[in-house]
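A single protein chain has been omitted from the complex, and every remaining protein chain is retained in its original position.
Think of it as A and B in the order they're written, each chain with its own count starting at 1.
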Amino acid sequence: MSEGLQIHGPLFSLLSLRLAWRNLWRHSRRTWLTAGAMIFSNVLLIFMISLQLGSYDMMINNTLRAFSGHIQVQAEGYKENQRMRRSIASILPLTERVRAALPGAAVSARAAAFALVSSEERSFGAQLIGVQPAREPGVSTLPGLISTGRYLEDPGAAEIVIGSVMARNLKVGLGDEITLLGSGRDGSFAAGVVTVVGIYRSGMADMDRSLAQLPFGYFQETFFMQGHGHAIVVALDGLEQVAPAMSTLRPLLRDGLVLLDWDALNPGLKQAIQADMSSAWLMYGVLILLVAFSVLNTQLMSVMERTREFGVVSALGVRPSRLAMLVLLETALMALIGLAIGLFLGWLVALYFNTAGLSYPGMEEAAARFNLPDRIYPSVSPLSMLLGPVVVFGFCLLAAIYPAARLLRLRPVEAMRAA
Amino acid sequence: MSGSLPVAALSRLAWRNLWRNYRRTLIMLLAIALGAWAMIFMTALMRGMVDQMVEDGIRALPGHVQVHHPLYRDDPSIENSMSEPGAAFAAAMNSPAVTGWTARLRVPAMISSERENRGLMLLGVDPDGEVAVGFEKDSIVEGRWLERIDDSGIVVGKKMLERLETRLGKRVVLMSQDPDNEIADRGFRIVGVFEGTLAAQEEAHVYAGRTTVQRMLNADGEVSEIAVAGRDYRDVGELEALVIEATAGKDVTVRTWKQLDSYLDAMLGVMDGFVLVWMVVIFLALSFGLVNTLMMAVFERIREIGLMQALGMKPSAILYQILLESLFLLALGLLLGNVLAVASVYPIRGGVDLSVVAEGMEMFGASAMLYPALKTDDMILANAVVIVLGILTSLIPAWRASRYRPVEAIAKT
Partner (left out) sequence: MAEIKCKDLSKIYRQGESEVRALDHLSLEIEPGSFLCLSGPSGSGKTTLLNVIGGLDTPDSGEIWIDGLRVDQMNKGDLADLRLRHIGFVFQAYNLIPVLSARENVEFVMQVQGVPARERRRKAMDILHEVDLDGMENRRPAELSGGQQQRVAVARAIVSRPKLVLADEPTANLDSVSARQLMELFRELNTHHGVTFLISTHDERVMRYARRLIRMQDGRIIGDEPQAGAGG
């Protein structure tokens, strides 16, 4: 092979490039139709992939920022079964150490209990979270979603912030008192009376119905926590910071404590994305295969109708491998046209929806379920732009292998005699 | 008929022409078959998933049509209850459209074991009626289902049992409110454990005998909800009308499951739209190759086409001939694609196990088992999309072929 190269010059010469380009335009309509198939699927893939990546980003961020944070420190076994006693002793000093170790991150301690909350008229079971009023806004968007009243301020006050659905169910408003009944960490009877100072509206029905927040200090007293808490929540700027932060935090942990990343905290989230991604790729695969078939057909025809011509050139002493390479080069040029135009149009489409947002009938219902706003904004990144077109490009080249390989078996005399 | 050919003769010409370049035809056939397969197979999977979602959603709280106190949905307390339906309602429900109905008490409650407390919905049910509207006794994995309407035991979900760190046979306490806003509580023995297709269901509901719950809450003769089940959840119009008529004059609200769970209804609608979009997208991807193949076929035969016209064949007959060729190609590809689709759905008709992403599927509201739903309507739609759009697309090369002037066509070599 390499000897042949030396004698006959490089396979990719400027000449063969020019030849390939001219050959492409001998049947310009056919070339445009084949490139059209590529452009069509490239635009579609760019649109779909940027839409998917955009909505995954939003799903993850909205879910993580809403409540769980990117990383939590918990007692071993607490995530599986949230028992009061599976707690972190001396949680506040540990929280300070975590905060010191991660200067850029927001860190906050929480404690949680399940209790019966009663107004004068109604009683419901609710999840009560003891939070650090000054720190919580850094790790959760909930404090910013207060629609009436204010968020907690004093760490020791007998105050509560509840969801809008809970407020409606309990028939309470700002300034009303709520009675809490539950059990403390030691299993003893725990009770308290708190004043509603704020009502939040997150749009997530479950949260708005069953989650309420109290100041950490008051929670400690009421549920006999004795310095214990249930979670240290860490919010970072992005998913890429999770792994380094995990390794920074690991040495700080005492026995019996675990570090959980966002995936462990929201097990459905990553799987939902995986399920969505894999079913989508099954569909993209079909689309890409169809384009590959189109290329296979075009290149096979283009090789077969030039049998005579190829016979003549090979009789003149051009190696079959060079002819095969020429066909691959033609395919690559055609695929490049498809890539370039597809990329440009796809980028325009994605860019448009990136600013205008996208909505379709039925989306509102789906969005509410996945913590999404009711418009999706596709992400415009090198990944979302290039992933689809590059795969299409690769498959187009693969499809040209068979037509190109046919040339390796070319016999000049027979070929020249072909009609 | 002058200037044209009988369909049989045109078909013969078209068929033979189709196989002149068998490689090209085979590649195109494969592409069409792949497209048709993808249309039908993927649609079957998507339909299967959404059907399953809807069915699971309905099974979670059976009753395709439900009747409530007008304020119940906003404030599901015992205060917003209705009196038990009487004989007149029972008689009205004696219709072929109704497969079962029941009335339940459904209030928020707190359940406490020795170790843990949780909030959930307490359902006071008529055990037989509940089964009649769709509760599956098979979902009881331990112990038994309730036996009488005044059964003193309760049936809890498996997950809830774990959360409460208790087990079958143990006692738990349920607390709720009575109509006077007083806390009412009662101890129950756990007599059965049920498993839901979605884990969330196991934590959401606990079942007890209706009269037992009525007594506990001082609400004799009161129910929160009447649930009526029909034959087909997709078509609830008749059922709804029947229930509306049977409850006429009473201060109640009748809703179908579509209104009760707008997510599921929206998903059904989104799916219909998506199926069509998917099919058209696949067709478009195919159409480039189709036009290309026909263009090439026409281009190679310009001389022949000119000859036929010189011999007196009208342009329209040339057009028909190319269209027939396309039709054969499409029909063969579709046949292959349909067979492939049915053949690939058959081995997985028992369901595809997606438990690796079970929690993710649950986020969509779907269960971990995916049962493909191959529907005649979808198959017809797929085939119609390919044939109709395919013929329309083929009009371009066919029309071009018919426009060649004979003398120019013959002059080409």
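Here, a contact is a pair of C-beta atoms (placed from the backbone, for glycine too) under 8 Å apart; a residue touches a chain by one contact, two chains touch by 3 or more.
What you see is a predicted model; the values in this text were computed from it and never measured.
S.K.: Report, in label order, the displayed chains that the undisplayed chain touches.
M.R.: B
S.K.: Which residue from B:115, B:303 or B:375 sits in contact with the chain not drawn here?
M.R.: Here the residue in touch with the unshown chain is B:303.
S.K.: Out of B:250, B:314, B:375 or B:400, which touches the unshown chain?
M.R.: That would be B:314, which touches the missing chain.
S.K.: Among the options B:9, B:71, B:88 or B:356, which residue touches the chain absent from this view?
M.R.: Within the whole complex, the residue contacting the unshown chain is B:9.
S.K.: Contacts of chain B with the missing chain: which residues?
M.R.: Touching the missing chain: residues 1-6, 9, 13, 16-17, 20, 303-304, 307-315, 317, 405-407, 410.
Here is the rule we use: only the chains that are shown with their structure count from here on.
S.K.: For chain A versus chain B, what separation do you get between their C-alpha means, in angstrom?
M.R.: Roughly 27 Å, centre to centre.
S.K.: For chain B, which residues count as touching chain A in their complex?
M.R.: Residues 21, 23-24, 27-28, 30-31, 34-35, 38, 42, 45, 74-77, 108-110, 115-120, 162-163, 165, 175-177, 181, 183, 262-263, 265-267, 269-270, 273, 278, 281-282, 284-286, 288-289, 291-293, 295-296, 299, 354, 356-365.
S.K.: Once bound in the complex, which stretches of chain A touch chain B?
M.R.: Checking each residue of chain A against chain B gives 27, 29-30, 33-34, 36-37, 40-41, 44, 81, 83, 114-116, 118, 120-126, 168-169, 171, 182-183, 187, 210, 267-276, 279, 282-283, 286-287, 289-291, 293-294, 296-298, 300-301, 304, 360-366, 368-370.
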